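One chain of protein is taken out of this complex; the other chains stay put.
For clarity, chains are labelled A, B and C in written order, and residue numbers in each chain start from 1.
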Amino acid sequence: MNAGVPLSAQLINLFAAVILLLAFAMLAQRRVMPLINLFGLQGLVLAGSTLVVAVTTHQAHLYWSAGLTLLLKAMLLPWILHRLVRKLYVKWDVESLVNVPATMLIGIVLVIVAFNVAQPISLLSHTISRGTLGIALATVMLAFLMMITRTKAIPQVVGFLAMENGLFLAATSATYGMPMVVELGIALDVLVGVIILGVFFFQIRDQFDSLDISHMEHLKDG
Amino acid sequence: MSVGGFLGQLFAIALALVLAPLLTGWVNQCRAWLQNRSAPPLLQPYYMLHKLFRKDVVLARNASPLFRFAPFAVFGCMLLACAIIPSLSTDLPLAPAADTLALVGVFGLARIFISLAAMDVGTAFGSLGGRREMLVGFLAEPALLMVIFTLALISQSTSVATIVETLAHREIVIYPSLAFAGIAFTFVSLAENARVPVDNPATHLELTMIHEAMILEYSGRHLALIEWAASLKLYAYSCLGLALFFPWGIAERDNFLAMIAAAPLLLIKLGIGGCLLAAIETVNAKMRIFRAPEFLGTAFLLAVLGLLVRLLLEVRA
Amino acid sequence: MDMFVILLAIPLVSGALLTVAGERAWAPHLNIIASAGTFLASALLTVEIIAEGPRFAFGEQFFIDSMNVFFVALTAFVGMTTSIFSGPYMKNEQAHGRLSKPRLRLYKSMYQLFMFTMLVALTTNNLGILWVAMEAATLTTVLLVSLYRTPASLEAAWKYFILCGVGIAQALFGTILLYFAAERVLGETGNALLWTHLVDVKGQLEPAIMALSFVFLLVGYGTKVGLAPLHNWLPDAHAEGPTPVSAVLSGLLLNVALYAILRCKVLADGAIDGDFAGNLMMGFGLLTLLLAAFFLGRQKDIKRMFAYSSIEHMGLITFAFGMGGAVANFAGFLHMTMHSLTKSAIFFAVGHATQKVGTQLMADIRGLIRINPVIGWGLMLGTLAILGMPPFGVFASEFMILTHAMKHHPWATPILLLALGVAFASIFGKVQPMVFGETHAKQLPHAPAITPVFVHLAIVLMLGLYIPPYLTRWFHEAARMLG
Partner (left out) sequence: MSSLLAIDFLLIAACLWLAVGLWGLAAPRNTRFIAKGLFPLGALIGLGVGVTALDFLGQSAETAILVIGLPTLPFHLRLDNLTAVFALLLGFASVGISIYAAGYFRKGEGAAPGLMCLQYHAFLTSMLMVLLADDAYAFMVAWEVMALSSFFLVTTDHRHEAIRSAGYLYLLIAHVGAIAILLAFGVMTSGSGDYTFAGMRAQELPPFWASAAFLLALVGFGAKAGLVPVHVWLPEAHPAAPSPVSAMMSGVMLKTAIYGLLRVSFDLVGTPLWWWGVVAMAVGLVTALFGVLYATVQSDMKRLLAYSSIENIGLLAVGIGLALIFHSFGMETLAALAMTAVLYHCLAHAGFKSLLFLCTGSVLHATRERSLGKLGGLIHRMPWVAWLALVGIIAGAGLPPLSGFVSEWLLLQAFLFSPGLPHSWLNMVVPVAAAVIALVAALAGFAMVKFYGIIFLGQMREPALKDAHDAGPWERGGLSWLTLLTLLLGVMPSTVIGLLDAATRQLLGTGLAARVRESGWWMLAPISEDRASYQPLIFLVTIVASVLLGRWLVRRLYHGRIRRSRAWDCGFFFEGPRAQDTAEGFSQPIRRIFEPVFRMARHFPTARDDQPYYSVKVEDHFWHWLYLPVARLAERISGLIVRVQGGRIAVYLMYSFLTLIVLLLVARP
């Protein structure tokens, strides 16, 4: 990074890099509880990053965003997930990840692709955090990859939520946040989604005696 | 329609009615001679017709009206055919009623009636004969049509009268195609008239007969009519063959004297034809029924060859 | 009072009311009355829009023009008929012991909320709110899909949730990119997600960003539309949910998702040179159509088969809009209408039929026409209609799509025709033995509500032979809006 970049941008880039790192960590994490903790940490970093943007740009609604992120992603959702895990007795569930190195390798390829795709857009950006769009895209893709590789329901949902984190990073870093109405709506949707998922987990466990989604492969044609 | 034409027409019909059994008798006689048998009298067919007409008709119990109607219909068809084919003169008022194609149709109609009648009583032999007759029919018809096509191409007409006039009176040209067509026609005629080698008019051996199998149930006047119709058919085919391939001597329109002169010539031609027929029947053996397709297939091929020769050599040249 | 507010308020309020008091005896009636009220409001709104032109509501957040008011009316109409159909249907389910009272309450409240989210999605001017409403539509229906709590329905709902959730997340990324592009032009005024503003400046939007944005939006909303290969959730969800839900999912939600894509396509077309968006849609459309057609022949479950048929038709419609131009857009809108009406009618008939026979397996359904001629003929005619047999309206739109394709994209014609032919052979081969033949099935405790089937089919039949001029004008304006 050259000297011309302001401190705030450097901070944001740092935060973004941490988020990406966390995404990799989640990709490789086998156990449920640490996974949720990692997710919470990602939310925390995301909130921090949003706060930096808010401070730098003096946009009021970004403060709200940062607060909302902190509340929702760093606290409420991990808490809900923790509760679920405890109630469902899946605390000791261990994901049998196949071939972590290969997954990581694919992850790296995805990061390259994401950076490559985002590059022309980043060049157009006039915001202070132009590089983060690529990172956000990479985060989204890593979360996607995580969802593909997981066979348990809760890690899959965590992957899903991590994807939302990536999206949020994109929203704040690339555009200084969406209009407030939209952000509130998104937050509400995510919350309701998690609650519905929670309901779902119980139903699934009741029916299948497990949260292993490999049991759910009966509806098929091929 | 001239009075002369009308008289000529009546005369032709009468001649056909009279000459047809005679021709059959003549063929039988020739054959007997050729086969070293003592021949029946020449007039034997007349005696037989007379006898049959006198006899009672014995009908099978479940014979339907169609069975009784068919002999008359067949007879009518053959009579019509004889009326159309120029035997003595081309000046026939009935001639435009049917050209050669329609003539094939007439024979077809007669065939349908006799086949249906054969199936009517519901015996094993009847339907056997019926289906074999239809078999011969559908094999012979394409060949006959190709023969007609060849002739029609030469004369630019399918009307028998026009063909005869063209061939006999207009110009004297040698048509090689006619040779092929003539042989094919002979083959077809043999098959159509239930002669050896396709059928044997004299047989009553169950499994070999075609025509005779169909008329087994007929008796009395019905049988007489059918026999007469068969003679008429032979006569019609002979006259057709003579008219198409040896048309010399047949009178032109409005020429009553020539018509009178044509009569002896016709008798001579028929006589020779009958001899030849008898000879063919003597030197050949009847073939199995499923050899008939080969026989008639050959006829078809010859006819097509004739047509192609016509198209290739005569039109181009 | 503002008709638009009423339109949105009725389902929202009644949804809330049913959540609270859904087990009362009058609840089913409320469901129907609310739906009828929504339809009435939409009809009045339509009249108003036709008379007075487009309008805004709630500031500029909502915008009703001739394009979406048509979808609103269609949605409200099918919503109403579905609610009428679901009355006796759900009673029968209850009588069979397949559903308990609390579940029925859940069903009714979620049904109304689902209608609400769709109406919001259709009328909002804000692409962000559009996204929120689409996600909310998923959330409200996911519990409806798993209403029976059977392993199969749970599996279907899970897949629905995850796949659509992931898909819609991509759409959010697309929306963010769109906002990013718009902000550069419109500034941070808060108008940067308002469609009406975006349309005005669509030529100035950065093509590179717009291309990426459209890809995300297409993949995102396309998942909800059921475009192959993103369609995998659709047959499961449609087959395992209660039939009224299948009817609205097939008949309405797919339309709404496609509507979202169309709104975005207008912007992408304006920004990008060449026909990038159109070509993508055509490609997806053809792939979807072809894939779905070959799936049809392998189906054993009747609802699943018709779900694939929905995918197939969505492919066709996507293709039509991909071609673009006045005629193709017109045909696309017409086909959406026809498909909504016909497919929901089919699901009504299928619902009654499966209830009568007690199975969704096609091999076990026989002789519907003898069990109940009305259901049998409903299914038969509906099937023929959806297969594009004249004189039903589906043929009219397919005719227009095909002829347009022949003129402008002749290479696509054989693919279209192959798919339609295979679909015909597959579906008809399965439906005919179900409708015809002998059977021994029993009577239902509650008489089926069969009127909706024939109301839908009658409209489809009429539109096949005669499209009234005002409808034509309407379609034309909508088509022009798409450019």
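Operating definition for what follows: a residue touches a chain if its C-beta (ideal position, glycine included) is under 8 Å from a C-beta of that chain, and two chains touch if they have at least 3 such contacts.
Small disclaimer: the values here were computed from a predicted structure and weren't measured.
Across the entire complex, contacts from the unshown chain go to A, B, C.
Across B:Gly4, B:Pro40, B:Pro142 or B:Gly271, the residue that sits in touch with the chain not pictured is B:Pro142. When the whole complex is considered, the residue among B:Gln44, B:Ser127 or B:Thr298 that touches the unshown chain is B:Ser127. In the full complex, subunit B touches the hidden chain at residues 53-54, 56-62, 64-66, 69, 72-73, 75-77, 79-80, 83, 94, 96-99, 101-102, 104-106, 108-109, 111-112, 115-116, 119-128, 130-132, 134-135, 137-146, 149, 152-153, 156-159, 162, 204, 206, 216-217, 220-221, 225, 289-290, 293, 300, 303-304, 307-308, 311-312, 315.
With the whole complex as reference, residues 158-159, 162-163, 166-167, 170, 207-208, 211-212, 214-216, 218-219, 223, 228-230, 232-233, 235, 276, 280, 291, 294-295, 297-298, 327, 369, 384, 387, 389-391, 395-396, 399-400, 402-403, 406-407, 413, 417, 420-422, 424-425, 428-429, 432-433, 436-438, 464-467, 469, 472 of subunit C touch the missing chain. Even with one chain removed from view, subunit A keeps its contact list with that chain: residues 110, 113, 116-117, 120, 141, 144-145, 147-151, 156, 213-214, 216-222.
Rule of thumb we're sticking to: only the chains that are shown with their structure count from here on.
Taken together, subunit A and subunit B share no touching chain.
Chain centres computed from CA atoms place B at the largest separation from subunit C. Inter-chain contacts peak for the pair A-C. When every chain is represented by the mean of its C-alpha atoms, the one lying closest to the mean of all protein C-alpha atoms is C.
With each centre defined as the average position of its C-alpha atoms, the distance from subunit A to subunit B rounds to 101 Å.
Work out the mean CA point of subunit B and of subunit C, and you get 78 Å between them.
One finds 31 Å separating the Cα centroids of subunit A and subunit C.
Under the contact definition stated at the top, not a single residue of subunit B touches 2 or more other chains. By the touch rule above, subunit C contacts subunit A in their complex via residues 61, 126, 128-129, 131-132, 135-136, 139, 142-143, 146, 149-152, 154-159, 161-162, 165-166, 169, 172-173, 175-177, 179-180, 183-184, 188, 190, 192-193, 206, 208-209, 212, 235-236, 239-240, 295, 298-299. Touching subunit C in their complex are the following residues of subunit A: 59, 117, 120-121, 124-126, 133, 137, 140, 144, 147, 153, 156, 160, 163-164, 167, 170-171, 174-176, 178-179, 181-182, 185-186, 188-189, 192-193, 196-197, 199-200, 203-204, 206-208, 213, 216-219, 221.
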